[in-house]
Structures are given as structure tokens and as C-alpha cells.
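Then we have chain A:
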Amino acid sequence: METLRPLSGLLAALLLAPLLPGVANKVKAFFGGRKGQPVLQLYYDLAKLLRKTPVYSVTSTWIFKAGPAVGLGALLLALTATPFAGRSAPLAFDGDLMLVVYLLGLARFATVLAALDTGSAFEGMGASREAQFAVFAEPAFMLGLGALACITGSVSLSGIFGALTVATWAAAAPVLLLLTAAFFVVMLAENSRVPADDPNTHLELTMIHEVMVLDHSGPDLAFILYGASLKLWFFAALIACMVLPRHSGAWATDTGLFLLAVIGVAAAVGAVESAMARLRLLKVPYLLITAFAFSALALILQLAR
Partner candidate 1 sequence: MTTAVLLLPLISGLLAFVLRDDASRRSLLLWTARAHSTLAALLVFFWLSGQPEAGGAWFAFDPLGLFFLAITSLLFLGASHYAARYLDSEKRSPGEDAEPGFFFSNAPEAVFTGSLLLFLAAMTAVTASRHMGLLWASVEATTLLSAPLIYFHRHKRSLEATWKYLLICSVGIALALVGNLFLGAAGVKAGVGLDLPSLLSGAPLLERQLLKAAFLFVFVGYGTKMGLAPFHTWLPDAHSESPAVVSALLSGALLNCALLGILRVSAVCARAGLADFTGGILLLFGVLSLLTAALFILGQRDYKRLLAYSSIEHMGMISLGAGLGGPGLFAALLGALSHSLSKAGLFFTSGVVLEAERTKQIPEVKGLLHRAPLTASIWLAGFLIITGMPPSGVFLYKFMILRQAAASGRYWLAGLFLFLLVIVFAGMARAFISMVFGERPEKPGEKPFREPRGMLAPAALFLFLAVLIGLWLPGWLDSLLKAAAANAAGTL
Partner candidate 2 sequence: MLLLLLSLGLLLAGSALAVLFFRRPAAARAAGVAAALLASVCGLAASLQTLFSGGFSSLSLPWPVPMASFSLVLDPLAAFFLIPIFLLTGAGALYGAGYLDGNARERAGLAWGAFDLLSASMTLVVLSANAVLFMTAWELMALSSFLLVLFDHERPQARKAGYLYLVTGAAGALALLLAFSLLSPSGGPMDFARFARPGGAAAAAAFLAALCGFGLKAGFIPLHVWLPEAHPAAPSHVSAVMSGVMIKMGIYGLLRVLGFLLPWPAWWGGLILAFGAVSALGGVLFALAQHELKRLLAYSSVENMGLILMGLGLGMLAVSDGDYALAALSFSGALLHALNHSLFKGLLFMGAGSVIKSTGTGELEALGGLSKKMPVTASYFLLGSAAISGLPPFNGFVSELLLGLAGLLALGPRSRLAPWGAVVIVSLAAVGTLAAACFVKASGSVFLGLPRSRRTDGAREAGRPMLAAMAVPAAGIALVGLFPSAALRPLSAVLGSILGPGAAGFLSAYASVPLACAGAAAAGLAALLLALWTARALLLRGRKPGAGPTWDCGYAEPTPRMQYGASSFSQPLTDLFQPVIRVIGRYPRIQEYFPSGASFSTEAQPLVYNTLYTPAARRIRGLAYRFSWLQQGRLQFYIMYIAAALIGLLLWKL
Partner candidate 3 sequence: MHILAELVIVLIILLDLGLAVTGSLSACIRLVAAQGVLAGLLPLLAGTEGISAGTAAFAAVIVLLKGAVFPWLLIRARDRSGARQDVEPLVSYPVSVAFCLGSFVAASWLGSRLPLPETGVAWIVPASLATVFTGFLLITTRTKAITQVLGYLVMENGIYIFGLALFVQQPMMVELAILLDVFVAVFVMGIAIFHISREFDHIDTAELSELSDWRREGYGS
């Protein structure tokens, strides 16, 4: 158990991440007055997909096959740098947030290339949109992290969230609220949730993430779905770190509270999806620019203190 404790955050992420989309869907179903699919649906899907034999387009090459694996690998590594329940992540160093952001970039790079490898018009369209939204999401995210670095005086994820305490909240509540909002918006966009994208849409022309992976099947698709849930976990964990500044020091309590917070974030995603409609594609950048503005405003407020 003692050897597991430092790795507990990573383990929790690996095991529980597929739960989050389920939670979001369940919340959505609740708001819609439906029963909805089971919370564990993604686990079933993954198990089924891993057993399936894939079909490959004759157009595609090894890049198409490598894409999902690279995407998953990048996210796995990113999670090792994600702090968990007030503890340092296994991989924590000055500037590790750069690593995390660029790993997300690597995952995107691989997915987009794989999409282009099919030579399909639809997948190209999705790839283009994915690349476009990242251009706005990533600066907003980086600037938010920078503002946090400015507040806490630390430049690693673990350091930042380790230094984030109740006292910090008391001193800089508006700034931190703005940042939380910015991170939430970035999370919605990066994870293809409403209002940036609709994971459940069936009209390819309007899809972003889903349309990029149309051609993937079998274990490759499983990698992609699992990777997507890990990404959601990553953002949810960060937001949980933001809103849970108080740590008792007891492992079990902290872990439990933290997991609840992560699931709460997923539920909030579901709630937003129930309450809002999807934005027009042209408006999505505006949403992200708003997130950027939140981050910038937070930084300015902090500097002007």
C-alpha cells in the first residue's frame, strides 16, 4: 500500500477515467428525463473494441495506425505529471506544465495526421477544425497556468497546486474564480463537449473530434476513446485541484474528496450539456477567446494587486 500511495493518483486516473463520460451522460439523461446508458458504458465499449478486428482503408499508411497509440501514450505521460489530491505527481519538475501542454499537442498532432492519412474530406474537415480550436485553447490554458504561477510563485503543476491553499483563495478569490472558469471552458473545448462540439451528434458536417476518428476501428478506436477519457480526467483533476485547496493530510479522506470533486466536474459538464445548445462552428473561437480573456484578466488583476 505504501508503494502504491504515491502512484494512487495515476492508478485512479487509469482505472476511473472511463467513468467520467458515463457520469456526464448520466447527468444529461437525468436532465432530459431519460434513463440513459449505464455509467460504465465506456468500459463495455472498450472491452468490445479491443476484441474486434480492425478494418483499414487502402489509402492509409502506418501513420494512420500509429496515430491512436501516440495519442494515448502522450496522454498517459501527461497524467504522470498531474497532481492528485494535494500530492506531488510522480513526474514533477520546474516547467512540467510545458511538458503537459506539449504532450496534449503531441496527441492532437498524431490524431490530426492520422485523420489526414485517410484522404477523406470529412476527416480533413475535422482535422482542420481541431487544429483551429487548439490555437485558441492552448494560449488560454497556458496563460491561466502562468497566472497561477504568478500567484503561487511556483512553476510546476505539483508546486502550483501544492501551494494553492485556503489562504490563497481568501487572498485572491476573484482571480482564482476567473481561472477556474477559463479552465472549465478550455476543458469543454479540448474534450469536444457542448458547446464547442457535440459528442453525440450524428451529422458529420458539424462534428469535430468524432469526425476525425470515423475510419478508426477495433483496438485503435479503443485507444482513442480511452485517450479521450484520460484527457477529460486530466482537466477535471486540474479543476478539482483548483477548487479543493484544503487538504487534511489523511490519505483516504483526501483521496475520497478529490475523487468526488473530479466526478463533480464531470457532472458539471453533463449539466452544461443539458442546459446549453451547441454553438455554431464560427462562434467557437469566440468562446475560447473569452476563456483567454478570463485568463488574461486574472493575470492583470494579480499583477495590479
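One rule holds for everything that comes next: a residue touches a chain if its C-beta (ideal position, glycine included) is under 8 Å from a C-beta of that chain, and two chains touch if they have at least 3 such contacts; residues count from 1.
Quick note on selection: all candidates are chains of the complex that A comes from, given by their letters.
If you're wondering where the values come from, they're calculated on a predicted model, not measured in any experiment.
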Chain A in this complex touches just one of 1, 2 or 3, namely candidate 2
The residues of chain A that touch candidate 2 in their complex are 50, 53-61, 63, 65-66, 69-70, 72-74, 76-77, 80-81, 91, 93-99, 101-103, 105-106, 108-109, 112-113, 116-125, 127-129, 131-132, 134-135, 138-139, 141-143, 145-147, 149-150, 153, 155, 204, 214-215, 218-220, 223, 285, 296, 299, 303
